Structure formats: structure tokens, C-alpha cells
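With one protein chain held back, the other chains of the complex are shown just where they sit.
The block that comes next holds chain A.
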Amino acid sequence: MTDGRPLIEATGLVKRFGDFTAVDGIDVSVRAGEAFGFLGPNGAGKSSTMRMIGCVSPVTAGRLRILGMDPDRDGPAIRARLGVCPQTDNLDPELTVAENLTTYARFFGIPRKVARARAAELLDFVQLTERAGSKVEPLSGGMKRRLTIARALVNEPDLVLLDEPTTGLDPQARHLVWERLFRLKRQGVTLVLTTHYMDEAEQLCDRLVVMDGGRIVAEGSPRDLIARHSTREVVELRFAGESQEAFVDKLAGIGERVEPLPDRVLLYVHDGDAAVATVHERALAPESVLVRRSSLEDVFLHLTGRTLVD
């Protein structure tokens, strides 16, 4: 339908609220069938970007095309082909689980009979069939999230937008949501999600951008990003005594980077075991040693800093 053109094309995209610039000129392109992630700390501009893509927030400057259309002019036509799972659930607590889907389907002009059949199908997909007739209010956080995801699929969208799909869920609920999203991805549904969970991004995204302060600071596949912005392995050393900082000088030259944290020192190295051997050669005796592979979290913290942004 889009003739191989990207489903989302943004160039120099800007969103301002008064004097505050939430999104500061980003370029993004998402192809059909891709799972694309926006990563970043709170306030990085992820949600503002998602709202512009969802055609509920006008673009301040730059160019944005969704499914080849202009959100300014064709908002309803674009939204008809999107599925949106917002950050906070906005289900109707007075309606039943199934009614939440069927009434929403009607907003897309879907005939009642089709809406009912599709609701049943989707409830099965998100494992809520037994709860179809119950009200939304008593459902657990994970169930509500799954229902919101089901609602986002009710129009068989070309593009599904998920804003922090698993924030606030317990581990079991998160894994179930990931598993369902992974299935969607395998079915060829294009997913765009925001998250600040690195494991989520690593599991689901083919490609992602890291945002900070309204700008894109890195872009690539999770593996690319790790290769480009971190080392292959990380050695975590824990030394006895108060200050870990004191050991930074003694560790200098081992690996590419030494980073002291309040409770441990991180060595970014190519070969962890070799690095540990060097540590011992220097007669340093850490209380504990852990060698692990570099993760997206290392990239993320390296790029966006460890300072808390609220």
C-alpha cells in the first residue's frame, strides 16, 4: 500500500510547548514490518514524538509523513490505520471487557457483527476470554494493559504505537505482554514503541534511537549500538572500603574506560578475563569480580548520563 516507502518519515521534526522545546529537530524513518524503539530518560521527548506520530499533536516545525499522508491534513484518515496503546490506560471502567473493544471498533466504522467477532478473537489473543463479560475496574494492571493492546488492534492497524507498554507491570505481566508483542511482530505488524527498559528494547526492537533532551543521540540496532558506544564486555569490581574512586587511578589503562560508581568500579574492556588477570597482576584484590557482556543499558547510561532527570 505504501510501495516500500517508509510508514513514518520525519525530518527536522520539532515540538514546542511555549518556550519549552520537547522535540528538537529529529529525523526518523520507520519501514513496514519493523519494530522500532524510542529510548530515553523521562522528559527526553519520546511521548511528544509519539503523540505527533499518532496525529493528536500538531507538528511545530519540520516535516512528518505517516503512511505517506500529512497529519495536519489527513489526521482522521491516518488514525483510521493506526493502533495506539497510550502510556496510561484509558479504558472505560463502567463497560465490560468485551464492550470496551466493540464500542471502540465502532469509532472506526466497523460493523457491529464484525466488531463482536474481532473482539472475541482479540480477547483470545491477549488471554482475556474468561473475563470478556466482567467489568474493567477489578482487572489487574497486566490485564488492563493487555486489554488496551487488544483495543489498539481492533481496526487491524498497519502501524501500532505503544507508549511504554510495560511500565508499572510486575515481571510475569511484562513477560506476557512482550510475548504477545513478539507474536505481533512475527505476524509482520509494524511496531513503534517507547521505553526506558533496556531489556524491553533489546527483546523487541530491530532498530532504535536513543533520545535525550529532545534530540536523537544514537541510532541503530541494539547490537550496533553496543558495538559502537560500548565495549564487548564489562568487568564489575567491588572493593572493600568506602571509596571506590580511590581505585580509579590504580586501574587506569585497563580497557577503554573506567567508571567508578558508589558501590563498584566498572571496566569497559574487550576481553573481560584478560582484564581481570591484569587487575590481579597489579596486586589489587577486589572483594568480588563479575564479567558480563555489555548491554544496551551501558550504552544508554553512557549516552544519557547517570544523573537523575525528573
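Just so we're on the same page, contacts are C-beta pairs under 8 Å (C-beta built on N, C-alpha and C of every residue); 3 or more make two chains touch, one makes a residue touch a chain; residues count from 1.
Here is the rule we go by: contacts and distances are computed from a predicted model.
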From the list "Transport permease protein", "Peptidase", "Heme exporter protein C" or "Tetrathionate reductase subunit B", give the UniProt name belonging to the chain omitted from this structure. "Transport permease protein"
Among A:Ser29, A:Thr103 or A:Gln127, which residue is in touch with the absent chain? A:Thr103
Contact residue for the chain not shown (choose from A:Pro6, A:Pro86 or A:Gly214): A:Pro86
Touching residues of chain A against the unshown chain: what are they? 17, 51, 54, 56-58, 75-77, 79-80, 82, 84, 86, 88, 90-95, 99, 102-104, 106-109, 151
